[in-house]
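All remarks here apply to the structure that follows.
Omission of a single protein chain aside, the complex is shown with its protein chains in their original locations.
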Amino acid sequence: MKELKIYARAGQGAITSAAILGQALFLEGKYAYGFPNFGAARMGAPMNAFLRFDDKPVRSRSQIYHPDYILIIDPSLIKSLDCFAGFKEGGTAIINVKQGSEIPTLNKQKVITISAEEIALQTIGKPFANTPLLGAFARVSGEVRLESLLQAITMHFSGKRKEALDKNLEAVRKGYEAV
Amino acid sequence: MNLFDSKFSTACPGCGQEIAASIVVNTAGENVIITNATGCLEVFSSKFPDSAWKVPWIHSLFENAAAVASGVEAALKHLGKLENIRVIAQAGDGGTADIGLQALSGMLERGHDILFCCYDNEAYENTGIQRSGLTPLDANTTTSPPGKKSTGNIRPKKTMLEICAAHKIPYVASASVGFIPDLKEKIKKALTIRGPKYLQIHCPCPLGWGYAPELTLKVGKLAVETGLYPLIEFEYDKLTSVMKIPEPKPVEEYLKLQKRFKHLLNNKQELQKIEQIAKTNIKNFGLT
Partner (left out) sequence: MKRFLEGSRAVAEAIKLCKPGVISAYPITPQTHIVQNLAQFVADGELNSQFVNVESEHSAASVVLGAIATGVRAFTATSSQGLLLMGEVIYNIAGMRLPLVLTCANRAVSAPINIWNDHQDSLAMRDTGWIQFYAENNQEALDLHIQAYKLAENKEIMLPVMVCIDGYILTHGHEPVDIPEQEKVDQFLPPYSTSYKLDPSHPITMGYLADPTCYMETRVDIQNALDRALKLIPQIAKDFKHTFGRDTGGLVETYRLEDAQYALIAQGSLAGTIKQVVDDLREKGKKVGALRVITYRPFPKEAIYQALKDVPNIGVVEKAISLGAYGPLFTEIKGIFQNRPENPKINGFVAGLGGRDISQETIIEVFTKLEGAQKDLEFIDIKKELLNGFIRF
């Protein structure tokens, strides 16, 4: 079983990211349980989303304390929160960085940075850093195929404008290529 | 067929509410479903295994007659049967103006095709004559007794007609068992109108008000004729019709018949206040 923890602010798409990633893994025949760190509905408040995935059904309902993967959508949280508490040895963190972002150095885990917000602005036209981060996760972790991710995004945007879908697909691809 | 079989009713002799409820159901006819709030009417008409009701009738709780009726109406709409079946919700004054007000407001606001009948006997008679929001000023009830420091109920009646009319519903009216032809006309009229309707019927209560059972119709008539219980109609928040009382009778004629006002008869100051209520009604609604 692998566990992923996403750091973001409410409104930055953490729950959607966990759901899309879970959908992509599910398309590959894996089991997943994606859930928010419940509550804090106020836009802008720091929050987490989690994803637990495995080849067999996922049953544990507790929060994630020892993630294999950490995605940080909002880098400003690194200063105020201990984002790497409980981080598993050998784990991988993927961090959206902007100019001037402080990049932490970890001894026992890998840190990958990506200008996800910049990619999002170029592709989607909005600062949805979570979308390119998903592409980066697919590339870096090897846990999920890019095609599955694109399919999950397509499902998520079903019924919405094709233009919006295409932009998001592009954002995921660009994120994948950027790392 | 009488749709309210009084053989299975245990109402007090002279009960104004029984008269009114019987008129409502018989005027509405067979194709009706009635939801009934807890109260006198429910208790005296549905003691297992006897029921006075020859139409489909349901009692659930005290405050939810309007909400249960909303569910009945929604179900009929779903079944495509709302064209042919009328839904009536009915409650006493407490079940309407106090504990039932929220559910009633919701029903009116949502636009359900329901006639809500309030049988206004001006107190919680079923539980032993306690004061309600529709108890008139100075009335003696078991929870608004007169005493050294009190002249009875401290507030005038809640303005339920205006409250309902303010929901801008198609029809709001008051009626009285003292004027049965008028009551029947209003029930008929209400049931021809689609959407939410509110009909408040003044129902004298011999037990609670303290008068002889045979005086029910007379007491009801006098309440109207003095201007204390104006019979009026609103359509979409506009006053459209009133029953004229060209020569209003003195309020004492109404009050002196009832024990609940007995303590007032030598109290000029309070009598003046009640007189003023009648005058205000006469002026505001153009009753003369």
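Labels A and B are assigned to the chains in the order they are written; within every chain, residues are numbered from 1.
Here is the rule we use: a contact is a pair of C-beta atoms (placed from the backbone, for glycine too) under 8 Å apart; a residue touches a chain by one contact, two chains touch by 3 or more.
In this text, all values refer to a predicted model and were calculated from it rather than measured experimentally.
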The one residue from B:12, B:74 or B:193 touching the chain left out of view is B:74
Of the candidates B:106, B:145, B:213 or B:286, the residue in contact with the absent chain is B:106
Absent-chain interface residues of subunit B come out as 30-33, 35-36, 42-43, 46-49, 51, 53-61, 63-64, 66-79, 85, 102-103, 105-106, 109-110
Absent-chain interface residues of subunit A come out as 15, 18-19, 22-23, 26, 31-36, 38-39, 41, 58-63, 65, 152
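FYI, only the chains that are shown with their structure count from here on.
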Per the C-alpha means, the centres of subunit A and subunit B lie apart by a whole-Å value of 63
